[in-house]
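Here the complex is missing one protein chain, while the rest keep their positions.
So, chain A:
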Amino acid sequence: MSDSAAPSTVPAPLAGGAIRPLKLPLREIAPWAVLMGALMLLGIYFVGSEAGAFSMVGGTWIHEFVHDGRHLLGFPCH
């Protein structure tokens, strides 16, 4: 390992072509985690709770559509 390598957790490519990182830098993960994490939680909210305790879009169509999945995935339904 070269001492001059940047203090990144991703090592530079080795001679053999193996460039497998040992860790993924949190700096790189954070923006994806914030954006996609919020989007994914919104998806789980629509399956798990829309028109139950809270309602974002109004009406009970989504609740009725995902009804069986909500029960069987274990969310409180009604």
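Throughout what follows, a residue touches a chain if its C-beta (ideal position, glycine included) is under 8 Å from a C-beta of that chain, and two chains touch if they have at least 3 such contacts; residues count from 1.
The rule is short, and it goes like this: contacts and distances are computed from a predicted model.
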Name per UniProt, for the chain absent here [options: "Sulfurtransferase", "Aldehyde dehydrogenase (NAD+)", "Cytochrome c oxidase subunit 1" or "Cobalt transporter subunit (CbtA)"]: "Cobalt transporter subunit (CbtA)"
Contact footprint on chain A, counting only the chain that is left out: 9, 16-24, 26, 28-29, 32-33, 36-37, 39-44, 46-49, 52-54, 60-61, 64-78
